[in-house]
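With one protein chain held back, the other chains of the complex are shown just where they sit.
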Amino acid sequence: MDTFIQLTIDALTLGSVYALIALGYTLVYGVLKLLNFAHGDVFMVGTFIGYGVLQLLGGAESPNVPVWALIPIITVAAMAGCAILGVVIERFAYRPLRDAPRIAPLISALGVSFFLANSMQLLFGATPRTYNAFDLGNGELYFKGFDIGNVRVPLLRIITIGSAFVLMIALYLLVNKTRTGKAMRATSYDREAAAMMGIDIDKVIRFTFILGSALAGAAGVMFALRVPTTAAIGFVAGLKGFTAAVIGGIGSIPGAMAGGLILGFAESYTQGYISTKWSDLVVFSILIAFMIFRPQGLLGRADIRKV
Amino acid sequence: MTDSTPHSSETPASGPAVGQDEWVARHAERRLIRGGPLAPMEERLRAVPWWVWLTLFVGVMCLLPAVTASGYVRRVAFDTVLYMMLALGLNVVVGWGGLLDLGYVAFYGLGAYSYALLDSDQFHVHLPAYVAIPVVVVIGAIAGFLLGLPSRRLHGDYLAIVTLFFLQLFQTIATNGDSIFGHNVTGGAFGIFTVKPLHAFGHNLVVQHQGVFAVTYYFVALGFFALIYVALRFVNLSRTGRAWRSLREDPLAAEAMGMPVNALKLMSFAFGAAIAALTGTIFASLSASVLPLTFYFVLLITIYTMVILGGSGSMRGVVLGALVIGPLLELLRDPNKSRIIFYVALIGGLVFAFRRSRRLGIVVAATLAFGFVCHAIAGALHHSWIAGSADGGLQHVVSYWLIIPKHLAGWIPPVSYVGVICVALVLTLVHGRLRLVLLPPTLYLAAFVWDNVMLTQPDPARYIVLGLILIALMIIRPNGLLGERRVEIV
Partner (left out) sequence: MADKRLEIKGVSLNFGGLAVVADLDIDVNEGEIVSVIGPNGAGKTTLFNLITGIYRPDAGDIVLDGKSLVGLQPHQISQRGVSRTFQSLRLFLNMSVIENVMAAAYGNTHAGVFRSMLRTPGMRREEREIREFASQRLAFFGERLMGYRWDQPAYSLSYANRRRLEIARATATKPTLLLLDEPAAGMNPVETHEIAELIGRLRDEGGYTILVIEHDMHVVEGISDRVVALDHGVKIAEGTFDEVATNPRVVEAYLGTKAAATK
């Protein structure tokens, strides 16, 4: 039972990171119908921005700002940095290809992904960078918390899961309740018609990239608070994010959240109960099962073939 | 009876009037007239049948070992031939089938691993080449078919995800395959390193001859390449090839015209996979070992760059792409050659951009002057800033112009690297005089970054170049060097 609770907490943490990444894919896919392969690498850059800012502020052991302010500061910095990166990528690698054949921006996205991963490798080497989150306030983020049975849920986990959910709810409200959100949904539904209705498509797309990339930045910090980061993590993180988005139904915001959590649970339980090595296989099987039985994903809509 | 176009006065005597089509029909003639004295020669070269070109090409490639005895050069040539085969295989799936297969190199790995299991000390199975190779090809084809099955109803994007995940899965299995139900199958992260060379009828095809790369493998690979090329060309001009291309153009129309789209997709998948697996056998038998990480994202991007650079859909094109990218990646390993390539590319790019206008001269002169000024200022500030030139060659020459510090402060690489990217991106936005003014400092900064940052780490540096080529190609020339310009009506 204790193991189960422990694994469930792990699953929620991992799942919320996946969900945040998946949201970025889903948002961009929604408005551009483009699989943004570079998104995983934007996430990776986010982990590094967080690391850099943390070092600037004195590192985890002796930070120049109070601990309660430190995590928000690095998160916001990573979100802002990633948002800028996302906008730059969109402006220079995707916008020129908006009217090109479908395959062109996909390949450009592959190129961007490869470029980002190797640029970070070039500048920061292959050694893993760790936030040393354990040193924050002499480990109180780990020791404090509340108990479920015999299992201590550390404060850090609560913060991570909590802020992920706050971000997701904020995003949901933004897309469904605001004017900008309405413009996004209109663009997603029919870009040309939306343009004719006076919606500034470029602005909407830029805003979408800001949102998606900022979420990836936040996810990056949450991820790197637990695990050391390298320039190579973008590929796998991106892949998992994608898979979550597809399982949940690409284009659907609640779907991306659900997909992320499903993936988190699948991985966590596989690693806990079966083997740490084969979680990829389980996730792949889930993906294939969805492709066969419900290709539109959990909450996606089946599209009608137009002729 | 006329089409409503203004050219109907040019009506030929026979048949009804046709407007714009006539204009299109004469396109070739007009180009001939415009082409100047070289045009008739070009026209004559076009008339040479394809198999003459192929024979010539393979013949020239065969002569290479006669020109150089360097084992290194021969090995690079061998690798390039493998790249050409891989590119041809990917072209079937991407170029003809129009399917974005991101798991392609997993099939290459599958072929290599299958061969490794069929002819190594891993399970002490030693099959002769004439058994092992067909078996591996069939395994590859079946694997491609199986991966295609769940994806058959899916359009491009979903297929891309499933295949990309398959690449990851292959990686997981190869790395963790040292304890599958207690059996060591794949040798884990260290791979299998007892793979035997190809052998048949009691003869081994030796890999090394007195410590130098044996050229026989090169010829074997070239032979397979020629075989694949001919077979693919025949398939392309058959009903299957036409059906593949129809499916790329418009799956729905293809289906309505009686083509079983799903079966054809699977077939193209299996075809590409089989070619990749075949290439894998040759690779494994030569390298004597297989490692999981060989068959990963890096190789995938490399082969995609080859196919896109050459021109997806064109067989000649993708071969050319492999012929350019393969050796280029090799040359970029070495700092001195890498430096030469950089300056050649820089000057080539400038000439291409400005042709023989006066602005070319202005930009070159300004860049040189800018460099000398910077160099002088840096030298006056502190001598160590310009004292970095260690190896001779081009760097020595360049070091009179370029700032090469003895020791780079930690902040310089990230700042200068990000800086050069930002300036380059800004350059694409501005026009006219401003661009001309910004160009020399950008070039100088690029040279600085190349020499001081990129050259210290050849591996990420060459992959960065690959990524940039891919992005730039998609934007500037998506049809590649030899590909036909495609139209798509969305």
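A and B are the chain letters, set down in written order, and residue numbers restart from 1 in every chain.
In this text, a residue touches a chain if its C-beta (ideal position, glycine included) is under 8 Å from a C-beta of that chain, and two chains touch if they have at least 3 such contacts.
What you see is a predicted model, and the numbers here were worked out from it, not measured in a lab.
Engineer: Which is it among B:Pro260, B:Gly348, B:Gly361 or B:Gly393 that touches the chain not included here?
Structural biologist: Reading the full complex, the residue touching the unseen chain is B:Pro260.
Engineer: Quick one: say which of B:Leu252, B:Val344 or B:Ala472 touches the chain that got left out.
Structural biologist: B:Leu252
Engineer: Using the document's definition of touch, tell me which of B:Leu127, B:Ile142, B:Ala200 or B:Val235 contacts the absent chain.
Structural biologist: Among B:Leu127, B:Ile142, B:Ala200 or B:Val235, only B:Val235 touches the chain that is not shown.
Engineer: Sort through B:Arg359, B:Arg435 or B:Arg486 and give me the one touching the missing partner chain.
Structural biologist: Only one of B:Arg359, B:Arg435 or B:Arg486 touches the chain omitted from view, namely B:Arg486.
Engineer: Considering the whole complex, not just the chains shown, which residues of chain B touch the missing one?
Structural biologist: Listed in rising order, the touching residues are 1-5, 14-16, 18-21, 24-25, 231, 234-235, 237-243, 245-246, 249-250, 252-261, 267, 271, 484, 486-489.
Everything that follows uses one rule, which is that only the chains that are shown with their structure count from here on.
Engineer: Using CA atom averages as chain centres, what separation in Å is found between chain A and chain B?
Structural biologist: 31
Engineer: In the complex, go through chain B and note every residue touching chain A.
Structural biologist: 94, 98, 100, 102, 150-151, 153-154, 156-158, 160-162, 164-166, 168-169, 172-173, 176, 252, 297, 301, 304, 308, 413-414, 417, 425, 428, 453-454, 457, 459-461, 463-464, 466-471, 474-475, 478, 486, 488, 490
Engineer: Per the contact definition, I'd like the list of chain A residues that touch chain B in the complex.
Structural biologist: 29, 33, 35, 88, 92-93, 96-97, 99-108, 110-115, 118-119, 121-124, 235-236, 239, 242-243, 246, 250, 277-278, 280-281, 283-284, 287-288, 291-292, 295, 305, 307
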